[in-house]
Every structure is written in structure tokens, then in C-alpha cells.
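Sharing a structure below in C-alpha cells format, with a few things to ask.
Missing here: one protein chain of the complex. Every other protein chain is in place.
Let's look at chain A:
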Amino acid sequence: MTGTYLGMPAMPATPRMPAVPATPEVPSFPEAAREAVRDGVLRANLRHATHTIRDKRARAVAELADWDRLRAAGRAVKDHTLRHLDRYLLQLEEAVTAAGGTVHWAADADEANRIVTDLVRATGEREVVKVKSMATQEIGLNEALEAAGIAAYETDLAELIVQLGHDRPSHILVPAIHRNRAEIRDVFRTEMGRWGRPAPGSLGDDPRELAEAARLHLREKFLRAKVAVSGANFMVAETGTMVVLESEGNGRMCLTLPETLISVVGIEKVVPTFRDLEIFLQTLPRSSTAERMNPYTTMWTGTMKGDGPTAFHLVLLDNGRTDTLADETGRQALRCIRCSACLNVCPVYERAGGHAYGSVYPGPIGAILSPQLRGTARAIDASLPYASTLCGACYEVCPVAIDIPEVLVHLRERVAQGGPATRAGIRVTLRPADGHTAERAAMRAARLLLDHPGALRAGERLLARARRLAPRRLPGAGRAWTDSRELPTVPPESFRDWWAARERSTPR
């Protein structure tokens, strides 16, 4: 660890601390975003997508007169569950086991990957079909399986596009949103044949044709698959029921045709009772795909004789979640039900694209989740809390009322000032980033926004919101670098004026 890490709050060297992962350094958010904002196709695709979903969502939400109450209830259920997470996980384990399933506990990504790999090996199979799952992306399961000689096939259409294109997902709900139809056709034409049934030679770029090619390509895999890997949207402690929401039917294929089903699920996905689903089955589809209900929801409890998989394994994943739970302000990020509504309203996401967040969790939720799950030792994670205008739109749409701006500001404070945190279950005291690096992280994020006028409107909204939030947080967060410099703490003048003044006086 050296000072070249942007915004790195150096951690005290204690022998018990896990080493900083030896992954290649990912560029910080502003650096990655700078690439994305230059990419015209990407931005046009993103803009179209986010605005379309955003408008539809608003209509779907407006249909429910009790939306605010559903939102409050969803928040309360999640908070209650988190408050008693140990109890509900034990109850869940008991219920799943009683229903014929097997529960495994994984403290981190490596352990989860090892468990899944061993389970697949035990079946004697060399390939698995996968339902779109953020948790398995988070732990890099496909790569781990590949290293063990096991092929993992993504079956969600967008994930298939991403996988065949040797690409990374850029949106929670529509991971291939950065690709247009012509690009998708090219990927299908060149890649499908390497993995199974090739795309027809005459394949055009009509979405219907493309979907048909994917149907045929994947059907071959579904029908022969013996092992499937999934995540889950919800797990019910009371009954041991697992719930997966989807649209295409690939989920149903994976969840019911194979003989062995392995679900890797974050520990925060548990809810206490079957009844609690009445809240989330109303809020998740409307927030996510802007539909009253997604086309398919599958619920299963353990195994069912004669129907569906004969073996069910549930891998409960921690991987930084308990560290997040230990942070009083930050733990609310664990309420997230991964609807992606916050991405679609975020002016920064719209300009920067999902890849800039350097994580499977992009957008506003990624900006608060990644630095908590992974810590802030890497440049990307230290800069993520600055990847926001604090306009508050993400909080407004969030169906479980996560105050993302509050957590962002809290994390900025942690990056800039240091302080207590928990890593891998151990309490540590983070040292403040040195003033210069923290400033750079913040300034580059600000410059990104202000170089691109589309984000300015959001910058203006920042004012109203920031004032409301600021007295509690911003001065503290800013202090580490503002005190010794000319920057005002909370802008008494508008952000835009302040920036304009700064631009005049600071050579680029």
C-alpha cells in the first residue's frame, strides 16, 4: 500500500488484517467515468434506457395509493430482520433443512466459490446453467468454476450477451444496456457457435430474431443441464421458502429442470415471514421493470418429491455484509432489494455508465455498497462515495427508503477523516487519507460532472438537498481537505457559481 492509491485511507498494519487483494488496480471512478462519457453510443443507449424505465416506473408506482406506506413497511421489515439477523438465519437454516435442503455458510467469496465448486464436482458434471445473480458475480463464481474445469452458462438474455461478448454487466436489471442491437447481433454471430448451437448465418438485428437465436442456443443447454446455480430475491425464515423473480423463463428452467440446484444468497436477503412477501411482491416489480408484476416468480421450499430438483443447496454468503452491518449509518445499504430504480434516476450513472463503478453493483447503490463490502483501500472504492451530486433522486425512488446521500456523505467522511470500521469481522481504525488524495478524489468527481453540462441540473438540485443534509455531515466530511484550502465547506453560494469561480482561478 503506497500513497499512489487515490484517496486511500491507510489502515494500520495489524498482523490479523487480511492482505489487500492482489487484484490489478482498477481505475478510480472519475478515471473510468471519463472514458465512458466520451463513448457516444454508450451514453445514448444509457440515456434512452434510463429515461424510459424511469418514466414507466413513475406510472406503475402512481397506481398504488399506498406506495409510501408500502415503502415504509418494506424498510421496517428489512431493518427488523437486520436487527435480528442471527435469529432469522438460524430459523431459515432449520426450515430449509427440514424441507430437504442443505445449508452452507460462507464467510467470504473464496469460501463460497469453494463450496459451490465442490458441490458441482460431487455431481460429476462439468457444466452448470446459471440464473442471473448478483451475488455470484460479486464473488466471481464463473471464473472460479472455470478454473476448476467447469463451464458456467449464463441464461438471462442480457447476461448471455455480456458473457458471449467477454464484457462486464453495466446495469443491475438490464446488464447489457450499453450494447445496441447491431453489437448484439455481431456478438451472437461470432461467439454462439463456440459454446453450443451457433446463431443462424442470416441473423439480423431485430430484437425478435435475436431473442429467438438465444432461445434456441439456450434451450439446448436447459434440456441437458443437470446442475443449476441461482441467487434469490428473498428467503423466508419462517418457511424456508426461496423466491426468484424474473421475466424470461430462464429462471424457471434453471430452477426446475436440473437435478441439483445450488443457490448462493447474501445473508441480508432473508425476510421473517411468508406474509412479508406481500410488501416486496408489490414494490419490487414496479420499482424494477415498472410492471405490476414480473412475468414469472418461482417459490420453492427445499425439495419436492417428483417435481423439480432432487437436491437443493443453499449457500449463505457474508463477504463483507456483516462488516456493513456493523456500521450504524451504512448498514441501511443492506436493505437493498436490487431493483435498480436508483440507477435510472441518477445523473451521474447516466453520464458515467455502469462500468465506471468498478463493481457488479453500479449506480448510487454501488457507490455505497462496494466501499462497504470491499473496504476503501483501493482507489476505486475510495472514490465511489464522491461519485454523486447528492441530488437525492435515488433516495426518493428507493422502495426501501435507503438514504443513499446520507451514506455517501458518511463514507466520504470515512475516506477523508478515517475512523472506526469493521473489516472481515475485526474492528479497525482507518487512518485519514492524506488531504491531497482525498481532495483529488472529490475534485475529479466534481470536474467530471461539471465538464458535462447534462449533469449540471443535478448539481443545482444538490443545493437544496445538500443544505438539508449538510449541517450534520458535510462540514465534517470536508474538513480534512477544505480547512487548509480555499474550498468552502458547504456551498453558501451555488455549486455552479462556486465551480465557475474555481475554474477561473485554477488552471486545468
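Here is the rule we use: a residue touches a chain if its C-beta (ideal position, glycine included) is under 8 Å from a C-beta of that chain, and two chains touch if they have at least 3 such contacts; residues count from 1.
Here is the rule we go by: contacts and distances are computed from a predicted model.
Unshown chain, UniProt name, "Lactate utilization protein C", "Nickel import system permease protein NikB", "Beta-ketoacyl synthase-like N-terminal domain-containing protein" or "Dihydroxyacetone kinase DhaK subunit"?
"Lactate utilization protein C"
Please identify which residue in A:Leu70, A:Ile262 or A:Val415 touches the non-displayed chain.
Missing-chain contact among the listed residues: A:Leu70.
Which listed residue (A:Arg121, A:Arg168 or A:Arg252) would be found touching the missing chain in the intact complex?
A:Arg252
From the list A:Asn294, A:Ser359 or A:Gln417, which touches the chain that is not on show?
A:Asn294
Which chain A residues touch the hidden chain?
Residues 45, 48-49, 52-53, 63-66, 69-70, 72-73, 76-77, 79-80, 82-83, 85-86, 89-90, 99, 105-107, 111, 155-158, 161, 174, 176-177, 180-181, 184, 207-208, 210-211, 214-215, 218-219, 222-224, 236, 239, 241, 247-250, 252-253, 256-257, 267, 274-275, 277-279, 281-282, 289, 291-301, 304, 306-308, 316, 318, 322-323, 325-326, 328, 331, 422, 425 of chain A touch the chain absent from view.
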